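Notes to accompany the following structure.
A protein chain is absent from this complex, but the other protein chains hold their places.
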Amino acid sequence: MAKVITGVGCPYCGASCDDIEVTVSDDGTKVLEVKNACAIGNQVFHHASTPGRITSPRLRQPDGTYKEISYEEAIDRAARILVNAKKPLIYGFGSTNCEGMSAAGRVAEKAGAVLDNCASICHGSSFLAIFDNGYPSCTLGEVKNRADVIVYWASNPAHAHPRHMSRYSIFPRGFFTGKGHMGRKIICIDPRVTDTARVADIHLQVQQGHDYELFNAFRTVLHGGDIPDMVAGIPKEKILEAAGIMKKARFGTVFYGMGLCHSDGRNHNVDIAISMTRDLNEFTKWTIMAMRGHYNIAGPGVVWSWQFGFPYCIDMTKRDLVHMNPGETSSVDLAMRDEVDAFVNIGTDAGAHFPIPAVQHLKKHPWITIDPNICMASEISDLHIPVAVVGVETGGVVYRMDNVPIQFKKVVEPAGGILTDEELFDKIYERMCELDQEA
Amino acid sequence: MKTVTLTMKNKPELILECNNVTPDAFAGKSLADIGRLEVYEGKFRAPLADYFEIAGEAGETAADTRIVMKGDCKRVKRIGQKMTAGEIEIEGDADMYIGGWMEGGRIHVKGNVDAFCGMAMKGGELLVDGDAGNYLGAAYRGDWRGMQGGLIRVKGNTGNDTATFINGGTIIVEGNAFIHVSTHGEGGTVVIKGDVEGRVGGQMVKGDVYVFGNIQYMLPGFKYMEDVEKEIDGTKATFAHYIGDLGERHPTSRGQTVYANLYVKA
Amino acid sequence: MAKINLNMITQRAIEEGVAMEKGKTTPDYFEACSIIEMNAEDIKKLGINPNANVRVISESGEVIVKAVVGRQTCYPGLCHIRQGVWANQVVPPRTQSTGEPQYSGFPVTVEPAEYERIKGALELVQGACGLWKGDE
Partner (left out) sequence: MGEYLIKNGFVFDPVQGINGDKSDVALKDGKIVETTALSSGATVIDASGMTVMAGGVDIHSHVAGAKVDVGRLLRPEDKLFKSPKKTGKVSRVEMGYSVPTTFKTGYDYTRMGYSFVMEAAMPPLEAPHTHEEMRDTPIIDMAAMPVYGNNWFMLEYLKNGEIENNAAYSAWLMTATKGFAIKVVNPGGTEAWGWGLNCTTIHDPVPYFDITPAEIIKGLIETNEYLRLPHSIHLHPNNLGNPGNYETTLETLRLAEGYSPKSDFGREQVLHNTHLQFHSYGGDSWGNFESKAKEVMDYVNQQKNLTIDLGCVTLDETTTMTADGPFEHHLNGLNHLKWANTDVELETAAGVVPYVYGKNVKVCDIQWAIGLEIALFAKDMMRTFLTTDHPNAGPFFRYPRIIKWLMSKQSRDELLHSFKWADRVIAATNLESIDREMTFNEIAQMTRAGPAKALGIAHMYGSLKPGMNGNVAVYNINPEHMPADPDEIEKAFLRAAYVFKDGVMVSRDGEILATPPKLALWVNAKVPENAQVRRDIYEKFRKYYSVNLENYPVRDELAPNQRVIELDITA
């Protein structure tokens, strides 16, 4: 008899949908069917039970090939690398639970390491903006129940968060929004005619890299000032029209994405978006939200803030104090400046997602990858330690893009005796303590 | 004034953090004591003497102490951090946070420096003959109290975020600046002798910015008022006077709204 | 030979997301990510037909990808390679001291490379690290 598990959380994007129904095999080892998930989420569940999963740690040999080793040996090697390095970097956490992040935090503190997460190359700019200017936000249910104007600025949920528009923003019927899509105005601001732009009522095709000027124009208009006839490729009347809709909203939300964080000015594009949201609150109710990428990439920011006081780029090399300054203590900067001498890549794929020169710099030193799957990072590592797939083979707490905690469940047993991230890091910690005793 | 000379003898494998290299820390100490001051390379603490040849003599007070740094200090951070008096001369390049949180005295770097130099400076003088990196004279992350006093002069170019959250003091860049000058500024004066790509004075509440060269992308929130004659850093010229950021809040003083001023050389 | 200068960005696409979860060494991932999306005018300027291979050169590297118009259109002068291995061969690692590389908005030169082979993901990444041993 196959078994149906309801209320399952999806370990893909920051929308962290928790209404997935998964049918698993009788023995609880194989995913048979997935309902309610998007195309990508579907793939995640099925991939966990594909044949050919790596179930044992692998160590790179002098000839460049991998050899399988025991967990015990892998844990010992990882512990020694962390203890011996002058400045190890532990980076990733896009795809793990808070329990794993917490365990890794303890290891990093013990190792005198720099602890960083994928936000470093993703929504890190949002953190910098929040540090400087705050974050007037809300939970996604507020948007669903109240919002009548939605702005997608430099974000493309149609591709990056496939169910975002249907679950939270454009289409759902909420308490005060019984008309669903019919009762909402959608504004999309993007240099490309994206699939999200196609469902919007208004698309402002901003000149790439000039969002800051456009925000500045919106703010100037909201403060009653005049603006030039054309700003960032957008005619004045289009700006006035959009600003008018935003001012008249009962409840509005700006969902912004990588287009702001990855282009010139980085944090200040978000910073001024926050200022604009604050301005709009002089007229009506407005909120803003970062379209966080992974299902639990908000997690490390939350967990490490309560443990270390900072969400990312946490330099613990001083051991008695923590220092954070992205631009200095951020992974790509550390790599490019040759400031670190060991690299642990966990729950992400720095091999595929860092600019290649950063990968080459990090490769000068020991590189450990902790990940359930074969990925670019695992294929260039010195040591690959496979772990259980979070959200499929183990549960735990994850934080959705609006920082709402969702308690994920496991749906199948971990493949062939694989450890969870938490178990692995706890064992590395214990081994480091033993090495301390021996020294 | 007495001089202590530090000459790099063992370059760090990674990077060296030397927040103890200040006249304040050196004053009144013997060379041996100075050599025992702690520096960091990653998580390893070591005495200063492991990396530098130390010669000369320290003064009794910080004001009476001059430090000269020779050899390759391109990977040495935090020189002169929080210094209150005295002098530091760096003969070549230096890394991040040079003169960070500085309160007095003088630092002269003959080469280039990296990012975050002169961070949240309160007083004193930082002179860089070469280029400076990003976030020159900016605030620490999250702090609304950026540079509050003192003078920073860079003869070369700077990157982005010059003078972010500046509240006071003066920054003069003799070359070009990239983007974001005086963002969130609420006081102080910034002079760019060369060109700026854009985003000058964004979210600025008050304070003054002078640009001698060209601003490629002017912010829509700045409004032209009139041409004015000004003498800036020894140069007399006509400037187009703009006020802004009209998208930002502005205080009132004696019934008048106070704006930030942007002067662009005509 | 025609050469054009474009402003490049790299962002997520659903095809890339699905393929990535399937595996970065799969043909799906190769299909999804080894393409550059450009405005039809720019493709014309290069003197090539859509779906021909081009060389993309930036300040920090170069890569061969297939030029397509794409469904989510760019305006002339703007081009897009989906995030992932191919894009990251050319993304400049400079961060403006924020931690984030210049993923969006950097100059590239694009030129026809119709007879050049598009390398696989593993070949590119292992190759960059001196680990590539060739297809076995």
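For reference, chains read A, B and C in written order, and residue numbers begin at 1 within each chain.
FYI, a residue touches a chain if its C-beta (ideal position, glycine included) is under 8 Å from a C-beta of that chain, and two chains touch if they have at least 3 such contacts.
In this text, all values refer to a predicted model and were calculated from it rather than measured experimentally.
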{"item": "Displayed chains contacting the withheld chain", "value": "A, B"}
{"item": "Omitted-chain contact residue, chosen from A:42, A:155, A:287 or A:420", "value": "A:287"}
{"item": "Contacting the left-out chain in the complete assembly, out of A:310, A:367 or A:429", "value": "A:310"}
{"item": "Contact residue for the chain not shown (choose from A:168, A:255 or A:425)", "value": "A:168"}
{"item": "Of A:12, A:45 or A:127, the one touching the omitted chain in the full complex", "value": "A:127"}
{"item": "Residues of chain A in contact with the chain not shown", "value": "6-7, 9, 18-19, 98, 102, 106, 109, 127, 130-142, 144-146, 167-168, 173-176, 250-251, 278, 281, 284-285, 287, 301-303, 305-311, 316, 319-322, 324, 397, 399, 403-409"}
{"item": "Touching residues (missing chain, whole complex) on chain B", "value": "101, 140-144, 249"}
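We adopt the following convention: only the chains that are shown with their structure count from here on.
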{"item": "Which of A-B and B-C has more C-beta pairs touching across its chains", "value": "A-B"}
{"item": "Averaged-CA centre spacing for the pair chain C and chain A, given as whole angstrom", "value": "23"}
{"item": "Intercentroid distance (Cα basis), chain B paired with chain A, Å", "value": "34"}
{"item": "Averaged-CA centre spacing for the pair chain C and chain B, given as whole angstrom", "value": "39"}
{"item": "Multi-chain contact sites of chain A, meaning residues that touch two or more partners", "value": "128, 264-265, 326-328"}
{"item": "Numbers and ranges of chain C residues touching at least 2 other chains", "value": "96-97"}
{"item": "For the chain C and chain B complex, residues of the former touching the latter", "value": "96-97"}
{"item": "Residue ranges of chain A in contact with chain C within the complex", "value": "12-13, 39-40, 43-44, 47, 64, 120-122, 124-125, 128, 156, 158-160, 162, 191-195, 197, 205, 208-209, 258-259, 261-267, 293, 313, 326-328, 330-333, 335-336, 349, 351-360, 363, 373-376, 379-380"}
{"item": "Chain B - residues contacting chain C, complex", "value": "115-116, 133-135, 159-161"}
